[in-house]
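Here it is, the structure, as structure tokens.
The block that comes next holds chain A.
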Amino acid sequence: MLKIRNLNAGYGKLRVLKGVSLHVAPGEIVTIIGGNGSGKSTLLRTVAGIVRAQEGEIMLGGRDISADEPETIVSAGCSLVPEGRLIFNTMTVRENLSLGAYPRLRGDRKTDLQAELEVIFAMFPRLREREYQLGGTLSGGEQQMLAIGRALMARPRLIMLDEPSMGLAPIIVKNIFEEIRKLRGAGNTILLVEQNARAALRIADRGYVIETGQMVLEGTSEELLNNNDVQRAYLGKEYRSIGE
Partner candidate 1 sequence: MPFEQLLQYIFSGITSGSIYAIVAIGFNIIYNTTGIINFAQGEFLMLGGMTAISLHSFMPLPLAILAAVIITSAVGALIDFIFIRRLKSPSVLNMVIVTIGLSIMIREIALHVWDEKVRSLPYFTGSEVTSINIMGAYISPQVLWVLGVSGVIVAFLGVFFRFTLTGRSMRACASNITAARLCGINTKNMVTISFMLSAAIGALAGCVISPITQTQYDCGTSLAIKGFTVAILGGLGNSTGAVIGGIIIGLLEAMSISIMPLAYKDAISIAILLIILFARPSGLLGKREAAGLKEF
Partner candidate 2 sequence: MSFKKILVVFVCLAFLAVAVSCKKKSGETIKIGAIFAVTGPASFLGAPEAKTAQMIIDEINSSGGVDGKSLELIIKDSTGSPEKAISFAKQLIEENKVFAIIGPSTSGETMKIKAICEDGKTILLSCAAAEDIVNPVAKYVFKTPQKDSYAAEKIFEVMKKKGITTIGVVASNDGFGLAGKKQLETIAPKFGITILIGEVYDKKATDLTGVLTKLKANNVQAVVNWSIVPAQSIVPKNMKQLNMNVPLFQSHGFGNIKYAREAGAAGEGIIFPCGRLLIVDTLPDNHPQKAVLAKYKKNYEGKYGEDVSTFGGHAYDAVMILVEAIKKAGADKEKVRDAIESLKGFAGTGGIFNFSVQDHNGLAIDSFDMLTVKGGKFVKYEDK
Partner candidate 3 sequence: MRPSVYIPVAVLTACIIAFQIIVSALNREFYLTQLTMSAYYSLVILGLTVLMGYAGQISLGHAAFFAMGGYTTAVLTTYNLAGAAGNPLVKLVVGLGLDTVSTNAYGAQTQHLSPWVSLVVAVCLTAAVAFLIGIPILKLKGHYLAMATLGFGIIVYRIVLGTRMFGEADGISDLPAFRLAGGLAVGGDPGLRVQNYYIAAFLLVAGVILLTNLIDSRPGRALRSIHGSEEAANAMGVNTARYKLSVFVLSAVFACIAGVFLTHFNGGIGPSEAEVMKSVSYVAIVAVGGMANLWGALVMGVVLNYLSLRGYFGSYDEFVFGCILIVIMLFMPEGLLIKENFRILADTAVRIVNKCRAGKQE
């Protein structure tokens, strides 16, 4: 589904990604873990086209999208749920969701928006309750659901989630991850960037570890969960073992 080879990207003179490669197979949940500033968000933003790739290729379903504009990439079936959610604060939940379907609404005016909305509302009943409320007035967890719902409205083949747990209470995080797991059940392919490494690895099939813009480790979730370096740096294993 997604294949990245030797990707370099950054902001201005600053190079954040240095030769990153990874692949995601259809129907998989793949997670990327790494510390703050290691470049994991930049990676997703580069795939989504918000950050320009300086070198390397990003193949989405056999086509190189590294030079495409974000809107083309969305149309090609790859949606990003950005860090910090970035919902449209001044617009209602319904408007937020319908803008998610923008590329398809433009292409085909007859798209049955209501039916699409029903699908999302079925998935996140909370959003139905808040249908005509402004996005900015939602709680953090609801905003995250809205952001995911908005991305799903584009009917993507690949959903990228950037730190969905950020700033959410543990119980909500749990719900969100539950939803993500369900998404995969519904046949979606998911690329997940998460700071909460343990939670992420628990629902993922495979994982990558990124450090200062380079992939340092790759493996199945099981392997990574048991890897000493990973435990020390990202799972707090070291002191947990002291504690236990």
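Quick note on the criterion: contacts are C-beta pairs under 8 Å (C-beta built on N, C-alpha and C of every residue); 3 or more make two chains touch, one makes a residue touch a chain; residues count from 1.
If you want to know what made the cut, all candidates are chains of the complex that A comes from, given by their letters.
Note that this is a predicted model, so its numbers are computed, not measured.
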Given that all of 1, 2 or 3 sit in the same complex as chain A, name the one that actually touches it. 1
Chain A residues within the candidate 1 interface of the complex: 48-50, 69-71, 74-75, 79-80, 82, 86-91, 95, 98-100, 102-103, 105-106, 150-151, 154
